[in-house]
Every structure is written in C-alpha cells, then in structure tokens.
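Here the complex is missing a single protein chain, while all its other protein chains stay put.
Each chain carries a letter (A and B) given by its place in the written order, and its residues are counted from 1.
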Amino acid sequence: MSIGRFLIIVATTYLGLLAVTFFIGRVIPIDPVLAIVGDRAPAYVVERTREELGLNLPYWQQFLLYVKGVFQGDFGRSVLTTNPVMEDIRRVFPATVELATLGTLIGALIGVPLGVLAAVKRGSVIDQIVRVIGLIGYSVPIFWLGLLALLVFYARLRWTAGPGRIDVVFEYTFTPITGFYLLDSVLRRDWAAFRDIFAHIVLPASLLGYFSLAYISRMTRSFMLNELSQEYIVAARAKGLSETRIIWAHALRNAAVPLVTVIALSYAGLLEGSVLTETVFAWPGLGLYITDSLQNADMNAVLGGTIVIGSVFIGINLFADLLYRTLDPRTRNA
Amino acid sequence: MSTMLEVEDLSVSFPTRTGMIEAVRGISFSLGRERLGIVGESGSGKSQTGRAIMGLTPPNALISADRLEFDGIDLLNAPPQLRRDLRGNRIAMILQDPKYSLNPVMSIGRQIVETLRTHEDVGKAEARDRALAMLEAVQIRDSRRVYDLYPHEVSGGMGQRAMIAMMLIAGPELLIADEPTSALDVTVQLDILGILDRLVRERGMGLIFISHDLRLVSSFCDRVIVMYAGRIVEELPATELANAEHPYTRGLLNCMPEIGVGRHPLPVLDRRPEWAL
Partner (left out) sequence: MSLATMTRRDWLLSERPQSRMQARLGRTYVTWRRFSVNRLALAGLAIILALLVVAALADVISPYSPVIGDLRGSRLLPPGPEHWLGTDGQGRDILSRLIHGSRLTLFVVVLVAIIAAPVGLLVGTVAGYAGGWTDAILMRMTDIFLAFPKLILALAFVAALGPGIENAVLAIAITSWPPYARIARAETMTVRNSDYIAAVRLMGASPLRIVILHIMPLCISSLIVRVTLDMAGIILTAAGLGFLGLGAQPPLPEWGAMIADGRRFILDQWWVAAAPGFAILIVSLGFNLLGDGLRDALDPRGGGQ
C-alpha cells in the first residue's frame, strides 16, 4: 500500500469520525441552544447564543467551522467545569492511559504464553482453562465484576485500596509530573505514595488485564494452532530443532504478526472500556469525565471525549498496521 | 553394500471418529548407500512411510514395526532426544513446496545456519561461511545476496535449493526427498534433480526419493518400490521397470504419454480392491 493511499484512509476515517460526532452534536438534538441556556431564557438570549454558536448558518458551513475548531484543539467549553474541554481532557487522559496500559501489559504478558501453551497442549487442562477464561471474559459485565472485586478485595479482605487513584493523605504532598502517577512517584522517589498508588491501581488494572487476557489468549491459541499446522513447522522438526525452539522462535514469531493487531485492538478496547471501569472505581480519567458529562447533558465534553478516544483508536490502528509491516517481511517489498 | 536402514512390517494408522485409517500397512524394505524410489498415488502411504522414518508422524498416529533401525539404532524405542539429534544431522528430509516449507519471517541464511548450529558447536562467523559455501554447493551464484533474502523474495527453484542447503548442511547420511520437484516448473525440475543427484553421489548419501512420477523415479533411482493402499505391491531394480509384473505398476507405466504413439482411447488406471488386501 502506497503512502498516498495510506493518507487517504487516515483522512477519510478522521473526517468520518468528525462527521458522525457533528451529526450527534448538532443535528440530532432538537435545539442545542436550549441545552445550553435552558428553556426559561428570554428569546433574545436564545437568539444571541444561536448566532454566537453559528447555529444560524447552514449545516455545511457549521461543519467546516466545527472541523476547523477541532483541528485547533477547540472543542468548546465544558458546561460542567467551565474550562475548555481540551484542557479538561489533557488533565484526565493520563489516568486512563496509565490504567489501560497496565491492563494491556498484564493481558499480553500472561495471555500470550497461556494461549501458546493451550495451542501446544491442545485438549489439556491449560487448554480448558484458556477456554473457560475466554468464555467468561466474553460474557461477564465488566462493571459488575468490578463491583464484586471491590466488595471482596477491598471491603472484605482489605488487600487493596478502594476507589480513586490516590489517597487523600497524598493530595497535598504528592505533585505529579507526567500525570502517570506510578511513574511520577518513582521519579520523585516518594515510595509511600508509590505504594498507595499501586494499591489503588492494582484492582482496576487487574480487572482490565483479565478482559485483555481473555481476548489475547484466545486469539493467540487460534493463531498458534494455525501456524503449528504449517509445513515449515514440519521442516523445522526435520532439521532436528527442539520443540521449545520450534514453538517460541518459529511458530510464535509467525503468529506475532497478526497478534500485534489483536494486542492493539485490545488496548483500544480497554481505553473505551474505561467508561465503565472508571465509573465503578471512581478513577478520575477520561471515561469518568465522559460519563459525568453525559449525566449533566454536557455535550461539548462528551463529543470532545469521543473525538479524543476516536483519534486514539485511529492512531492505534495505524501503529498496529505499521508494526505489522515491520514484522512481516512479505509486506515490505512485495 | 552395508545396510543403513532396515524396515520390517511397518504400519502407521490414525484413529478417527469414524474408525482407524491405516495409512501404511506392514511394509518392509532395506536401504544401503543407494537411491531408492517410492512411487504411488496420493494416499498410498508413501509420504507417511518417509515421515515415520523421520519420526515426524503426527502425535495421534499409531506406529508399529517389527524392526525400524537406522545404523543399528532402534528408532521406535529411541528416546525423543536421540531421534531429534538424528534429524537434520544424520537423516534429513526435503519437503515438497518451498513456498510453505521455509519459515516466511526468517531469512534464508538464518534458516540454514540454524540447522548447523543445532547439531554442531560452531561460531557465528564460521556458520555463516559454511552456509554460504552450502548455498554455492546448490549452485546459487550470488550466495551473499540470497543469504539475506526472505523466502518470498526468491523463486520456487531458488527456494528449493535453499531447502536442500538447509537440510544437507549438517552432512546427513540418509536423505528423504518427499516429492522435491512436484511443486516446481518443469524447466526447474531438472536443475534441482541435477543438484540432488550430484550431492547424493559426492557425499555418498542414501536417498529415499518419494514421488508419484514413475518415470522420474526410474531414471533417478537404483531401485523402485511401488506402493498401493498402504502396501508394497512391487519392488524391482529401476532398469527392470519395463518388465514389471504387477498390473498396477503396468497401469502406472501406461499412463505415461509417449511421443508419436496414438493414445485412443486414453488408458485409465485400474484399481482393484484385491490388490489392497
């Protein structure tokens, strides 16, 4: 695929995202102005707001203005926090990224080996376990499992800290640098804070990790089964290689090509799933920001969050695509 | 001529949901430093025979034999570690289609070096030199360039040469070639056969040449075994092929077109159930 085609795909996907969010924000609501000023506002206020927002213009002009705004990083102001939405998002997004990254790490580091073992020892206990993990992972509501996890591990067993990202005690002593608290506490050598932050993140991250693991292990298993049935595996055996080497250096190296996409999709899924998880764990990230805004009919904030997550989705897909190309020599100069 | 491989009453069968499938049913032969051809249609058990000798039968298969010995080693009762040491090192196998039998994400050079370093304790530089020499031995002229190429970047003939290099680099004594030219263009087939022929002769290897092509086998081998439905129906020196007795062998021979001979009606291969008994 040429660079030109690549750019067209990115551009149209992004334009599509903006068109859909525009449609949701401006076209569906009967009167967006009413949502802002309320239905008791006098007529001249309504009229002025309408003009200020450019709502008297035809839709296509509105859309162009909207696209221009988005490219300037202007999603409007949040009704709830009165800050520009972009500023709010910049503040809360690291929390979500930190959680999703940790979740994906857990999912990939455990899920890939588990899937490999399940494929190699087909029908064994491990295979059954992967199957059950997968089935439950695909069937259980994440927010419910989160509630139960809080009940058991926090309220009853007291193994982990409760909802939130950091204890109130540290609110004033701990100053973040990057917004990724685990990293920040290490950078500041604040081990007490690190322990507390870890105690807070471990439960939601494990939960997300479980869902990631369910998906990744199942896909790894099926990719590995496919690779292990290929002729080059017979050839590798005929060369006298050990099973360990055949599985991990030959089969998994080939399975890694489609696995990259799966792990990227899983990461994107966790970012999106943050809407539900963060609500349960009162995790001050983008997901919680979006749901809070939803509950207050703060459409600017909702759409801003949607666009940011959508952009990250597109970015992750692109990244996976590029990685795919570097991993598979067949796509390089074919 | 000393006997290298001894096969007596070898059977390979696969349990399936609908019953046992017997791929190989009690075959016996022995092999010295010679070229033995195994011929048969698909499903006749010729490939499974080769894989049973290699120890590459799928794990669910049942193998039994009164004797399956390579150089005095009882293959059936040999520990897996020993069998692995034999593979690639003393017994090697060439597969049909280099498009599928070479690892697509590993460069050709690395795949060749991998065989060598599995069996011999050699340094990286030496392994590279020997791989390059091996590539030249299979008549690849610009071996340095090919060394760094990936399998999809070379033609089928080139890929099969790489396959031969990969399998012969550790200097095996017995080579099993499972339809080594069937997936290639006719023009390339002869090149590959020439290379195989020379290497087998020079290195004094034993060769089992598995093919469906009776003419090819007879021109290339010293001795021919004809298999049908998991059994050996006839075994004879390649030169005596014209005097084959079994109707199945004669049928196979008859299927070969000849220039200048009218072929109406086209002969059809006769398959009688009693030959399978």
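Criterion: contacts are C-beta pairs under 8 Å (C-beta built on N, C-alpha and C of every residue); 3 or more make two chains touch, one makes a residue touch a chain.
Treat the numbers as computed from the prediction; the structure is a model and nothing was measured.
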Touching partners, among the displayed chains, of the absent chain:
A
Out of A:L65, A:L105, A:V140 or A:A249, point to the residue that touches the absent chain in the complete complex.
A:V140
For review purposes, identify every residue of subunit A that touches the missing chain, sorted by number.
9, 12-13, 16-17, 20-21, 24-25, 28-29, 135-136, 138-145, 147-148, 150-151, 155, 218, 221-222, 268, 271-273, 275-276, 279-280, 290-291, 294-295, 297, 299, 302-303, 305-306, 309-310, 313-314, 317
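One rule holds for everything that comes next: only the chains that are shown with their structure count from here on.
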For the complex, which residues does subunit B have touching subunit A?
54, 56, 84-89, 92-93, 95-97, 100-107, 114-115, 118-119, 150, 152-153, 163, 166-167, 170
Would you tell me which residues of subunit A are touching subunit B in their complex?
230-232, 234-242, 250, 253-254, 257, 327-330, 333-334
